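So, chain A:
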Amino acid sequence: MVSLSSYLIISMILFVTGITVMIGRKSLVAILLGVELVMNAAALNFVAYSRYMTDNLDGHVFSLFIIVIAAAEAAVGLAIVIRFFQIKETIHVDEATQLRN
Partner candidate 1 sequence: MNGILNWILWMPIIGMVAVLLVPKAKENVIRFVTLASTTITLILSIVLYMNFDNSTADMQFVVKIPWIESFHINYYLGLDGITMLMTFLNALLFFICTLSSWTVEKNLKAYFALLLMLQSTVFGVFFSLDFFLFYVYWEVMLIPMFFLIGIWGGENREYAAVKFFLYTFFGSIFMLVGIVALYYATGKGPDSFSILAHQGGKFVNETVSIFGNEISFEKLFFWFMFLGFAIKVPVFPFHTWLPHAHVQAPTAVSVILAGVLLKMGTYGFLRIAFPIFPAAAVEYSTLIAVLGLISVIYGAFCAMAQDDVKKLIAYSSVSHMGFVMLGISAMTTQGVSGAVLQMFNHGTSTAMMFLLIGIIYERSHHRWIVKPDGSLGYGGLSTKLPKFTTVFIIGMFASMGLPGLSGFISEALIFLGIYQRFTTITVIAVVGLLLGAAYLLWMFKRMFFGPVNPECEEYEDMNAREIFYMIPLCICVIVFGIFPSPLLNVMKASVGQLVDLLAKF
Partner candidate 2 sequence: MIQQLLGFLSYYIPEVMLVVLMTSLLVAEASVKDEHGNRDKIYAYALGFLGLTLIPLFQNSGKAPVHVFFNAVTIDQFSTLVKIIMVIGTMGSILLSRTSKDIYTNLKSEFVILAVGVLIGGMLLASANNMLTMYLGIEILSILSYVMATLKRDESTSAEAGLKYILYGGLTAGIALFGMSHIYGALGSIQFVDVVDKVGSLQGIQLYIVMASFVLFFAGLGYKISAFPFHMWSPDVYQGAPIPVTTFFSIVPKLAGIAALIRVSMVFFTNNTILMNSWVGLILVVAAMTMTVGNVTAIGQNSVKRMLAFSSIGHVGLMILGVAVLNEAGIRAIIFYGIVYMFMTFCAFYITSYLNDQYGTDNYDVFRGLIYKNPLMALIMVGTLLSLAGIPPFSGFVAKFNIFNIVIEKKYYGIAIVAAINSVISLYYYVRLAKVIIFGKADSNEEVVGFTRFNQTVILALFVPVVLLGIFWDKVFTLAGSAAIFIK
């Protein structure tokens, strides 16, 4: 029997992985992927909670919206990364240090 805690643990792992990727990886695309992971962790939580803890479908609806939003965000994000690549000819995150005090 799959319990709530299993889902929560998985989502926690997803979350931590996502954060770690965002912090650690140097590729902009990888960082965007990290964002997706974090969002998916949340979406998973919603669904799991909706299934186990509550009697409504709010969580399910929420996770659907998350998927849509994540897609939109990824689209915009990739567009910006492409723009960045066109200008800098790299997607290495450390190149984005032009703006500073």
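Selection rule, in plain terms: all candidates are chains of the complex that A comes from, given by their letters.
The rule is simple: a residue touches a chain if its C-beta (ideal position, glycine included) is under 8 Å from a C-beta of that chain, and two chains touch if they have at least 3 such contacts; residues count from 1.
Source: prediction; values computed, not measured.
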For chain A, as assembled in this complex, the candidate in touch from 1 or 2: 2
Contact footprint of candidate 2 on chain A as seen in their complex: 11, 15, 18-19, 22, 28, 31-32, 34-35, 38-39, 41-43, 45-46, 48-50, 53-56, 58-59, 61-62, 65-66, 69, 72-73, 76-77, 79-81, 83-84, 87-88, 96, 98-101
